[in-house]
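Below: one structure in structure tokens.
A single protein chain has been omitted from the complex, and every remaining protein chain is retained in its original position.
Order of writing sets the labels: A, B and C. Residues in every chain begin at 1.
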Amino acid sequence: MKKFYIFVASIFLNRQPNSLKTNKKKIINDPVFGFITIQSELIFDLIEHPYFQRLRRIKQLGLSCIVFPGANHTRFEHAVGAVYLMRSAISVLQLKGVKITRDEAEAVTAAILLHDIGHGPFSHALEHSIVDGISHEEISAMLMEDLNREFNGKLDLAIRIFKNEYPKKFLHQLVASQLDVDRLDYLRRDSFFSGVTEGVIGSDRIIKMLNVRRGELVIEAKGIYSIEKFLISRRLMYWQVYLHKTVLSAEYLLVNVLKRAKELVMRGKRLFATPELEVFLKNRITIDHFLSGQAFQGRSLLSIFASLDDSDLFASIKQWQYEEDPILAYLSGCLINRKLYRIKISKQPFSEASVRTLREKIRLHFGVDETDVDYFLVHDSITNSAYAAGDDQINILFKNGKVSEINEATDINLSSLSQSVRKYFICYPKELDIK
Amino acid sequence: MKKFYIFVASIFLNRQPNSLKTNKKKIINDPVFGFITIQSELIFDLIEHPYFQRLRRIKQLGLSCIVFPGANHTRFEHAVGAVYLMRSAISVLQLKGVKITRDEAEAVTAAILLHDIGHGPFSHALEHSIVDGISHEEISAMLMEDLNREFNGKLDLAIRIFKNEYPKKFLHQLVASQLDVDRLDYLRRDSFFSGVTEGVIGSDRIIKMLNVRRGELVIEAKGIYSIEKFLISRRLMYWQVYLHKTVLSAEYLLVNVLKRAKELVMRGKRLFATPELEVFLKNRITIDHFLSGQAFQGRSLLSIFASLDDSDLFASIKQWQYEEDPILAYLSGCLINRKLYRIKISKQPFSEASVRTLREKIRLHFGVDETDVDYFLVHDSITNSAYAAGDDQINILFKNGKVSEINEATDINLSSLSQSVRKYFICYPKELDIK
Amino acid sequence: MKKFYIFVASIFLNRQPNSLKTNKKKIINDPVFGFITIQSELIFDLIEHPYFQRLRRIKQLGLSCIVFPGANHTRFEHAVGAVYLMRSAISVLQLKGVKITRDEAEAVTAAILLHDIGHGPFSHALEHSIVDGISHEEISAMLMEDLNREFNGKLDLAIRIFKNEYPKKFLHQLVASQLDVDRLDYLRRDSFFSGVTEGVIGSDRIIKMLNVRRGELVIEAKGIYSIEKFLISRRLMYWQVYLHKTVLSAEYLLVNVLKRAKELVMRGKRLFATPELEVFLKNRITIDHFLSGQAFQGRSLLSIFASLDDSDLFASIKQWQYEEDPILAYLSGCLINRKLYRIKISKQPFSEASVRTLREKIRLHFGVDETDVDYFLVHDSITNSAYAAGDDQINILFKNGKVSEINEATDINLSSLSQSVRKYFICYPKELDIK
Partner (left out) sequence: MKKFYIFVASIFLNRQPNSLKTNKKKIINDPVFGFITIQSELIFDLIEHPYFQRLRRIKQLGLSCIVFPGANHTRFEHAVGAVYLMRSAISVLQLKGVKITRDEAEAVTAAILLHDIGHGPFSHALEHSIVDGISHEEISAMLMEDLNREFNGKLDLAIRIFKNEYPKKFLHQLVASQLDVDRLDYLRRDSFFSGVTEGVIGSDRIIKMLNVRRGELVIEAKGIYSIEKFLISRRLMYWQVYLHKTVLSAEYLLVNVLKRAKELVMRGKRLFATPELEVFLKNRITIDHFLSGQAFQGRSLLSIFASLDDSDLFASIKQWQYEEDPILAYLSGCLINRKLYRIKISKQPFSEASVRTLREKIRLHFGVDETDVDYFLVHDSITNSAYAAGDDQINILFKNGKVSEINEATDINLSSLSQSVRKYFICYPKELDIK
């Protein structure tokens, strides 16, 4: 039986690209775009890789499904959808005479496929609690390097494009800019699954209007109205879906659950957790732990991170409802059973006095120490701007060859869209309303 | 702090309906039907209940998302969608003069909301492995009784309708029959999320054509073509989505993973598992354990079952990839990383000789005992019929008042639809293809 | 046979509401909103009336189908769709406690059904050529009065609401304001049929957000982003569809065809024309002719106008291709065979010199007199603003009860939307490009 065991190891631990496969064509049935055909062998192999398959288990919108029950779509679907749009964009540009080689086309497609590979489950919440100070972009870069080694350098060009180190700047812009195919896919997809049909954007039309001037992506003037619409839809999706107040309330509850669990574990308390999650609860992880390749439980931290998914969090938090620490039990129960905190939003900061009163109320009601009040109270602000002119601006190409930034090109005043809007909010358990 | 702890317990362990709530109107944004308004307080409270909230964490189509990546919708959404269609059906019937009281309307709506409450995660696979011999229908009934106690008998009428013990038989037929709103919702919803647009049915039109004659549900003759289409769509969805061969392959892999884990645990091996799942691995559970109210780890089995969701399975199986038992490690790795077994389907049974050869190949390749070959080989058959005439038939109402069974009413031959079709299949690891 | 003849007359000339009908329920299958049920007998009878049936033969977007080939939808469908939205709006408002009586509900529905009854075929072009100085609003009012007589005063309340003479101002606002159901339907419908999916608005959501304060329509604050989106979509639809440059070019060509035909007829030339159109070619019609009830060819002008539809224009213009007047033949051929004029658009007026040069080129190329050059040259400007604050502004209702105009309520700067944008354009035959 030894042979077999080695076989298991070779497939699943080292994760060699499967050399047994013969047919590498794949058609994916996507509810948003219909049939998506994967034509490149490299892209096919990347999709098959466990790093990428993991994205099937990570929801694109994290806890938004708590408000929009249809929003269970995953980062896997989004990445595949972005591949589809990238191919459209490439072929539109090629038809207009923009030179894109076969290798560049494959590389920019690989770059968009992998652009979000470093996302953990509920990454926003994670980054504010147990993997503090480490961004998913850094992890994406590390995972891409790792894959590149495994694929013998076939991702070199993709990585250069991803990092904006490749001369044809427009390729990077297709992957990451204010008008990248990432956004074109996610706005449309998030609208579709959340049921917020107003967020639907004309991705087809925007792509048809793409062009390149002096190495940079531009939009032909006929597309101005579509761009305006795109910016307004993006703004709408932010406030109405991504930063929906109940979603915020849930996300901050999750942050508090994880903070409390980590605090207890650091204090020596033993909690049920999946092994991968445990690593992040037991250790104060910094980016250096990732970079140094230090092993935890015999595996590199990067590999452990690359195994984390939504199920680790929910399987663990569900148990925490029954923990003896009443705070952790309370917070976890609230999240699992959707007893979310009341949230109030305001354009002005909440007065110190009102916050102080609320803290006192909490202290009395729950009988907790002052230092633990923060588990029952979130007081923070969010900020968002639909569009930021500057280095990474949207440029319009006029029929006479002139290129202008969108704000100069349109006759409505978009400048207000680029001002970031700040909103203050405060969350606390609903039962405090009553007293 | 004691007070607080009791408070936690009262909310989350006893799960009293939350009496703090004031506003019980709810609008749910559904990508399939748009805004769904929940108007009844009872329905609102049932939706808020942890038993029902759990359905948010159980995918409607189990492992189908392994083939149809958009099919991540949950049993929660389906149940809410069915509520929406039920309300349409009620109002269509009332407009046609069918008497349905306010209480009956609420009860039939509660019945449809709860009709799937007893589903566990990946229930098909579970019922073939670790909760053998217990159907989700039985558990649904137990959970409904449990809720009824908690809601002080408010579900009496709903339960009578659900169990077909209420004189107005058509109410039960709206919940469970060959043309119930359950099917009307799931066919449409599963089409929507899987991207198999061909499965789309005209639920609007079918509902407009509903009527009641002699206490039973009938379809007005103008709707015949819609019914034909509905039956063909159902058939298509079965073979193309629900019984898609790759989905089958994945489901049987999951069955084998769970069987292997249970075997190991029963033999005394300690495996990582979430506490709820562990109960089902460590014990040979029968329906009697549920009925007797016997406690496991201090909780009733029903309550434990009512906590299981998709995350328990995936969080556990993910760890099993690293178990030392090579079979469990192998099977789990295959499932998590989507290295699914090759599946072959045939209208004829596979010959004994060919199966024997394959078993031998497996034995040699994996170096396993004869008794363990079954983990690497699935040999089974599936059967499906789109429509079954008989007691629960679809009846057509003609303009002249005559009622006939659909098969007599239509001029195409649907009889073939009611013959059940059997298909044989065999699954084995892809690497065996090569040798 | 005399009896029969009188019968014909009574049905078709006097157009008495058909008293033979028994079942006045109607379900209309609308591709935009699905099944639309007509529940009121009055609305049913109005739809059956020849004045309203005529709208089946008048395209909603006139010549837009020359650019958007799917845009063949008619004013009939739009009016029925608006009825559907009106019913939603009424029921949303009633649920929120706004008092709307049964009579008011029927009246406001009748008002929206008939709001466009006075539109002629290609009304924009007609109003700039052969029915100069008469607006479709005036004719709508006359036709409504006419119907009211025929329906024995049953439209009294509808007319008061239409004319804004009824105390509950919000009812009028539902029919005609910056956020009326007219716009909600046409933006959505025109998007749908033109294929310009970006114009899709969240009519469902906007309607859910309607409320009434101090007798006027307001939008609840949660709906702000939907309103922004609505205004931007409206702007997009204007520039991209309604004022699409090729559509403009076609419409001005139609204006010139009709002007030329009228000029020839007034000079005594005999042209083929349908009898109804002929009346408008032979006579300089003013609003007084309508008001005085003067007969033309034995029928009142209003009744003649109420018979005109798209077929009159196309059937006549098609013949004019073969007329001996070369200008009329040329213009008509261009329109029928889609050889449209080149159009150039600019934010600045075209210089007098460039226009003069073009006129001279035309004169030489076509060998026409200076006075006839205008048939080959259109030089005009269009203006549009997406939103106009002022009397008829969009008001937002905040949770605290405060009501503000949308511009104050939103944190983006919509003021630019209310500035009207003027664009200059010039059209001329394409063959002049070459020389």
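By definition in this document, contacts are C-beta pairs under 8 Å (C-beta built on N, C-alpha and C of every residue); 3 or more make two chains touch, one makes a residue touch a chain.
Note that the structure is predicted; figures quoted are calculated from it, not measured.
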- Item | Given C:77, C:146, C:228 or C:251, the one touching the chain that is not displayed | C:77
- In the complete assembly, which of B:236, B:373 or B:403 touches the absent chain? B:236
- Which listed residue, C:339, C:356 or C:402, touches the chain dropped from view? C:339
- Query: Which residue among B:39, B:94, B:164 or B:197 touches the omitted chain?
  - Reply: B:197
- Task: Using the touch rule from the top, list residues of subunit A that touch the missing partner.
- Result: 27, 34-35, 204-205, 208
- Message: I need the residue numbers on subunit C that touch the omitted chain, in ascending order.
- Response: 1-5, 7-8, 11-12, 15, 18, 20, 28-32, 34, 48, 50, 53, 56-57, 59, 65-70, 72-74, 76-77, 80, 192-196, 272, 274-276, 307, 309-316, 318-319, 321, 326, 329-330, 333, 336-339, 365-368, 430-431, 433-434
- Against the chain that's been left off, what residues of subunit B make contact? List them. 196-198, 200-202, 204-205, 225-226, 228-229, 232-233, 235-236, 239-240, 347, 386, 411-413, 415-417, 419, 421
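One rule holds for everything that comes next: only the chains that are shown with their structure count from here on.
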- Message: Comparing chain centres built from Cα atoms against the global Cα centre, which chain wins on proximity?
- Response: A
- Cα centroid separation, subunit B vs subunit C, in Å, comes to 51
- Query: How many angstrom lie between the CA centroids of subunit A and subunit C, rounded to a whole number?
  - Reply: 46
- Item | Separation of subunit A from subunit B, taking each centre as the mean of its C-alpha atoms, in whole Å | 30
- Item | For subunit A, residues contacting two or more additional chains | 196
